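What you see is the complex with one protein chain gone and the rest in place.
Right after this comes chain A.
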Amino acid sequence: MASSLSPYTVPSGFLLPSIHSAPPFFTQQPNPTTQATVTEQWTRLILSYARHRNLFTMRIEDAETTGGDWDEILRNERIRRRLLPSHLSYILSSMVSKNLASYEPAKQTRSVLLHWRLPEEWAEVLHEWATSTGQLNTILTFYEIMEPAIPSPLSGIPVPLLRNAIGVLGKTGRAQIISIADGEGVRFFPRSGK
């Protein structure tokens, strides 16, 4: 039995922390204090992996089947352990309570949007992108932001997160939602000179 727990790099290039090689890490702990540590470690792991792979959604289903985006962290074949759906469900609910994730769509608990950037951080990324690609003062559709011809840090961003980010920019007069023929668009303005 290996007694040394080491970090491990998975094929996607992500470095798993040593605790991922500890068999009991995958079991939901009956001691609340211990489980708090486990939950915190899983939360950090999920968010940093999501950021690494640019993943926005996580579903309980990801722990029920193989072949999904999350196998590299939800499973550890080297020690034959996996995160059980019930345990994942518990971790996700804890993340939602800390506003590190939100149930999407609402009124269900099997799928979440992950908040690996705060709305304020997304807002800066968004404004930076609009500025650097010369798209200030023009009207952009949500689709153009989410699926840009040239991949951007915002590629694939879900509408609710995008909407939050625009909301943040709107407060400082740097963006405005505009109704257009087939839905909604947004116009960005330069940072007001200070």
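By our rule, a residue touches a chain if its C-beta (ideal position, glycine included) is under 8 Å from a C-beta of that chain, and two chains touch if they have at least 3 such contacts; residues count from 1.
Please note the rule applied: contacts and distances are computed from a predicted model.
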| item | value |
| --- | --- |
| Omitted chain, identified by the protein name its UniProt record gives, among "Vacuolar-sorting protein SNF8", "Large ribosomal subunit protein mL44", "Ubiquinone biosynthesis protein coq9, mitochondrial" or "U3 small nucleolar RNA-associated protein 22" | "Vacuolar-sorting protein SNF8" |
| Residue of A:34, A:66 or A:172 touching the missing chain in the full complex | A:34 |
| Identified contact with the non-displayed chain, of A:81, A:115 or A:174 | A:81 |
| Positions on chain A where the hidden chain makes contact | 1-7, 18-19, 22-27, 29-31, 33-34, 36-37, 40, 80-82 |
